[in-house]
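Working notes, structure below.
All protein chains of the complex are present and in place, except for one that has been dropped.
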Amino acid sequence: MGLGADMYRQQILDHYKNPRNYGELEDADIEHVGENPMCGDTIKMFVKLADDGVTIEYVSFVGDGCAISQASASMLSKELQGRSLESVEAMDRDDIVEMLGVELSPMRIKCAVLAEKVVQDAIAIHNGEIEIDETTTE
Amino acid sequence: MGLGADMYRQQILDHYKNPRNYGELEDADIEHVGENPMCGDTIKMFVKLADDGVTIEYVSFVGDGCAISQASASMLSKELQGRSLESVEAMDRDDIVEMLGVELSPMRIKCAVLAEKVVQDAIAIHNGEIEIDETTTE
Amino acid sequence: MSQQAETLDIERIRADFPILEREFDGTQLVYLDNAATTQTPEPVVETITEYYRKYNANVHRGIHQLSQEASIAYEEAHDRVAEFIGAAGREEIVFTKNTTESVNLVAYAWGLNELGPGDEVVLTEMEHHASLVTWQQIAKRTGATCKYIPITDEGRLDMEAAEELITDDTEMVSVVHVSNTLGTINPVSELAAIAHDHDSYVFVDAAQSVPNRPVDVAEIDADFLAFSGHKMAGPTGIGVLYGKEHILEGMEPYLYGGEMILKVTFEDSKWNELPWKYEAGTPVICQGIALAKACDYLDEIGMENIEQHESELAEYAYDRLTAEGDVEVYGPPGDDRGGLVAFNLESVHAHDLSSILNDSAVAIRAGDHCTQPLHDVLGTAASARASFYIYNTKAEIDKLIEAVDDARQLFA
Partner (left out) sequence: MSQQAETLDIERIRADFPILEREFDGTQLVYLDNAATTQTPEPVVETITEYYRKYNANVHRGIHQLSQEASIAYEEAHDRVAEFIGAAGREEIVFTKNTTESVNLVAYAWGLNELGPGDEVVLTEMEHHASLVTWQQIAKRTGATCKYIPITDEGRLDMEAAEELITDDTEMVSVVHVSNTLGTINPVSELAAIAHDHDSYVFVDAAQSVPNRPVDVAEIDADFLAFSGHKMAGPTGIGVLYGKEHILEGMEPYLYGGEMILKVTFEDSKWNELPWKYEAGTPVICQGIALAKACDYLDEIGMENIEQHESELAEYAYDRLTAEGDVEVYGPPGDDRGGLVAFNLESVHAHDLSSILNDSAVAIRAGDHCTQPLHDVLGTAASARASFYIYNTKAEIDKLIEAVDDARQLFA
């Protein structure tokens, strides 16, 4: 009998219990909300850009949901600081799995990638590539 | 290997090849048509009543279809002469199976009972019990 | 903890379910996701293999021996299912692919033709998406309105509200018999009586009741009733729609094609007799025959015994889960519910809980259980649900409780 040790390494539990960069950002350049209705996970991401308009200066989030989704948002918010919008748009689920450092069952990957998807959609909206109010994942 | 001997006893083949009472009846008191669309069997029965109005004097038929359906109509046309309408209405599939004198698989019973069903509906129409143009069996 | 004698001869029953012997990392499976899908006993699996190995054939119109055997078995399967729920005969039993399709059949064949502006469909707040989404969308298309009977704090239907919501404008009352989330056993006969007083039909979603308690359509006086094979020891890919003969007789067909017609020309078509009128194309032959076998299997155990067994397990699980004070169980008290408990642990999200339980080989469901609007009413997005069947034991519930305790500690 395991204690869920694999999927809930100390790091994830720590980010879940003490989320980094948590809170709304008043002067965000980009903000966008997403949810995973089947899980009930919701995440809103706030992005502040550097003066060049293509580099991320600061990211914060608010959200509600399972440990995986919330820890993933917390870790991602750190990860994104200083990165170019372009490089963020190129991220995929493998990057998230690597960031989390745990093996995820297929059904839980949906929780893990929500934050990433919200940020990517936020950037796409910012760039005028798509028009949606809200990101909804399966 | 059987020669279909069971289901196609001499009597049935004989009635199929030489149908009795075959032909339209000009002065019929009752006439009615029925079909079994899935098989393509059609039968039209003509009934002439005795003066009492409740006894069958003579029956003829015309039709098209498989040996079982046509032989059944031929044998039934003989069987019915002199019977009361009431007793005909009370007939059921067992009577037909007995009349044919062969074992029928469930799928072929539909062919066998078509003639009986046409006559019974004809009588019901004559008695004002039902109103249909045509009998259709499954 | 779990010393009481069992109502059922569990050891004997479990021997019919080899899947229950599965081990994950050396730990034996504890399968508590039966409200989603029950496991399939060997006699049913053998019925399936026997079908394919001995008499697989298309039905209804084949004169050859295999087709006759398959046709008779398939038609008799309708009789068997009719008997199982107290229907008059095969005319009232339509085989579909699941409960969801059974609801849609009535929504399309009856609702789309009969509903219009001013008409109302009365549902409950605890409806499964199968009926809730279907009636909502058919109402949208026809201009009819959906109303929802609210639930009380205890998770029961507010019957006073029901009396008010069901009016002469009501054309259909669609109600779940046993809630798959709350475990509430709804007073469906009473609702049917109210509906009939207003000349409304009543549709009973029996997906969670037919599998585990005696259900009699005549006693309920249901106009329609639906359930799924895969939730009652049967195969996937089959559902049942019961309908009163005269109602099914009067309705338009739903799916068009072969088998459901008597006569076809380029211009028009005539429909076949019941129930075939509603079974277009090659039907779910093997699945229907296997479902009949599942009815045999359950009847042999006895539906009253199954009901009692489930109540005992539900009460035991309810009591043990609520003992710590940090678990909220949704729905009525432990001694008055179907065989399931949906709950939330204060400190652990349902999905995390399910993942952690899975590490102990305890299989439960976590999510919205296809009752999102009900979850909104309950004020939570997701819940964990343990649900029981004929092969579950109190010892397995003890394992559930242990694993919940592990999660509690991990997230402390």
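Things to note:
When the chains are written out, they are named A, B and C in that same order, and each has its own residue count from 1.
Basically, a contact is a pair of C-beta atoms (placed from the backbone, for glycine too) under 8 Å apart; a residue touches a chain by one contact, two chains touch by 3 or more.
All of these numbers come straight from a predicted model, not from anything done at the bench.
Under the touch definition stated at the start, the shown chains contacted by the missing one in the entire complex are A, B, C.
Summary of contacts with the chain left out: across C:T7, C:T170 or C:Q372, the touching residue is C:Q372. Residue C:I19 is the one among C:I19, C:A88 or C:A395 that touches the chain not shown. Of the candidate positions C:T7, C:S311, C:S354 or C:T393, contact with the hidden chain is made by C:S354.
Remark: the residues of subunit B touching the chain excluded from display are 1-8, 13, 17, 37-41, 64-68, 105, 108, 111. Residues of subunit A that touch the chain left out of view are 37-38, 105-108, 136, 138. On the side of subunit C, the interface with the absent chain consists of residues 18-19, 22, 24, 29, 31, 33, 36-37, 39-40, 44-45, 48-49, 52-58, 61-67, 97-101, 103-104, 107-108, 125, 128-134, 136-138, 140, 146, 148, 228, 230, 235-239, 253, 255-261, 263-269, 280-287, 351, 354-355, 357-358, 361-367, 370, 372-373, 376, using the contact rule stated above.
Note that only the chains that are shown with their structure count from here on.
One finds 47 Å separating the Cα centroids of subunit B and subunit C. As a whole-number value, the distance joining the C-alpha centres of subunit A and subunit C reads 37 Å. Residues of subunit A in contact with at least two other chains: none.
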